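Below you'll find the structure, written out as structure tokens, and then a few comments.
Up next is chain A:
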Amino acid sequence: MTSPTTRPLLDVADLRVAFGDTEVVRGVTFSIAAGECVAIVGESGSGKSVTARALLGMAGRGSHTESSVLRVGGRELGGAGEREWRRARGRDVGLILQDALVSLDPLRPVGREIDDPLRIHERMSLPERRARVHELLASVGMPDPDFAARRRSGELSGGLRQRALIAAAIALDPPLLIADEPTTALDATVQARILALIGEIQSRGTGILLISHDLAVVGHLADRILVMRAGEIIESGTAAEVLGAPREPYTRQLIAAVPSEVPRGVPLARSEPPIPIAVDRSASRSPALVAIAANEPPLLAIDHVSKTFAVPGGRFTAVEDVSLEVRRGETVGLVGESGSGKTTLARLALGLTTPDTGEVTLDGAPWSRLDERTRRPARRRIGAIYQDPLSSFDPRWSVGRILADAWNVGAPGRHPRTADHAIAELLEQVGLEASVARRRPLTLSGGQRQRVAIARALAASPEILICDEPVSALDVTIQAQILDLLDDLQRERGLALLFISHDLGVVAHMADRVAVMQAGRIVEAGAADRVLAEPEHPYTTRLVADAPRLTRA
Partner candidate 1 sequence: MRAAHVTAPSTTRRSGFLAGAVALVTTISLVGCQAAEPESSGDPVEGGTLVYASGDAEPTCLDPHVGGNYPQALIAGQFLESLVSRDESGEIIPWLAESWEPSVDQLAWEFTLREGIEFTDGTPLDAEAVKVNVEHLKDPATQSSTGYLAMGKVESVEVVSDRVARFVLSAPDSALLESLAQPWTAIQSPAGIARGMDANCQAPVGTGPFIVDEWVKQDHVSLVRNDDYASAPADAAHTGPAYLEGIEWRFVPDSSTRYAALQGGQVDVIDNPQPDTIAAAEGDDAFTWIDAPRPGASNRIELNSGQAPFDDERVREAFIRAVAVNDGIDSLFFGTAERSYSPLSSVEPLAYADETLFASDLDAANTLLDEAGWTERDGDGTRMKDGVRLTLRFPVSTNQSIPAEQSLFEQVQATAKEAGFDVVISLLDLSSWYGALFAHEYEIVSAPYTKVGPDVLRILYHSDSITPAPSGYFANLAQLDDPEVDALLTGAASTSDPTERAALYEQAQQLILGGHYLLPLYDQQNSFLLSANVQGARALPTVSTPSFADAWLID
Partner candidate 2 sequence: MSELELRQTTIDAEVAHAPRRRARIARLPRAGTVVAGAFVLFLLAATVVPGLLETQDPNRISPSEAFDSPSLAHWFGTDESGRDIYSRVVAGTGTSLLIGVTATFIGLAFGLVLGVLAGFGGRVVDYGVNRLVEVLFAFPGLLLALLVIVVYGPGPVTATIAVGLSTAPGYARIIRGQFVAIRSSQYVEAARVLGHSRGRIIARHVLPNALIPIFVLATLGVGQAIVWAAALSYLGLGAQPPAAEWGAMLAAGRTYLSVAWWMTVFPGLMIVGTTISTTVLGRALARRGRGDA
């Protein structure tokens, strides 16, 4: 832990940003010293990103920014004009955004993007600049800098392009670097390396302002943490203070919502969580469920299934010889990084894709072998929940119509008036008011949409739900609520869940058994606590090691 040195790189006092009459940042005060990493934590809409942008004079169109102090690199920029701000951007402050795929211009070679600050701020010759770009790419750990400089962001892997984005931000070695959700879209292993890279930059004396919704990420890097909510900083302190002894209930709620260390069955969102020391996972599991799981044949059985797709110049194997069983009332977690074949496996389970070899059976009966016409009546038994609920709704339909449509499948020919009643009931079950039925999904928040999606899945009275990254797009507290909801519903209805996620923490919290997928194969499977505690396969070991963990104390 570094302590603030004499002269802060950034000094902000009473920063306020308003859009029209709505104030979204309300009196934020903090400072960052050289070599220090300060993190702002908050959920979407808390004003953390607007704060970060305001520090670059880029709060956005139609915004009004004021502050009593806004000193960047020793220069007061409060009330500065665009020209003055431009001189500061890139030179005094660098910015790293989430997902370099869209944060780097997809049509320009990354070398040009990195070159931009050099061209704009420095009088350097072309060869000098080219050499500097090479140097920068090498310094962020790019394997082949010259090759990479000529690539466009879409032609690089997620980790490499994020490195390129960082290289562009530190091109002029700015004393302050703002990282706004720098690792959010990345796989765990990549995330760990990018965080290490940021830590390395920090160790060179650069001040870092880290913006994140993820306490686990923040915990790794930050010296001090500011918790933001509704435009205000409600709590601040050293990382140890905030994570170890949170004063504010909201902070405690945030910490509790992180699922990774919370055992199966313990709600994440509802009450004050106990500070877990060592919890016996199996103890918290309901004995009834275990009994069911043990005695019955698997509800869903995936048996030596393979699937390949034609790609230019050959075939791509998405799923290779995978076997997996889900029993009634059980949650099976499927973990893997992007591109590992998780989603293809989900589609195979749903009967949307037919396997090349192997077979999927439902309740011991053929499933993948059936033709669509025969399979159709049984489809209601398997429900699905997607990462992006909005795109899974017909944009023209209201929530009520969406639910009625699904409900009719569960029991065709039922009376329409009963449907209204059923819809209200479904909405209540997922924690929504009955009036939501009249609204269109577009007008709902992300969490509400996912609740509607769950309600739809339940409407058809399924026996098993395939959940493909159901919470990855949600804020941590919302994620906690959705996970709790799924947990409750499972308990009430005896549902089986195939829970697919890239997030080890979420899977650890949800799953009874875990299967780890890599490059189309299941490399390891077994009871959740065993796999995560004592991984056997090196890949699993690396996943577990790289997963961000909330470190307290």
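Candidates were picked such that all candidates are chains of the complex that A comes from, given by their letters.
One rule holds for everything that comes next: a residue touches a chain if its C-beta (ideal position, glycine included) is under 8 Å from a C-beta of that chain, and two chains touch if they have at least 3 such contacts; residues count from 1.
In this text the structure is predicted, and so the values were computed from the model without any measurement.
Enquirer: Just give the number of the candidate touching chain A here, out of 1 or 2, all from the same complex.
Expert: Among 1 or 2, contact with chain A goes to 2.
Enquirer: So in the complex, which bits of chain A are touching candidate 2?
Expert: It is residues 350, 352, 372, 376-380, 382-384, 386, 388, 391-396, 405-406, 409, 440, 442, 456, 460 of chain A that touch candidate 2.
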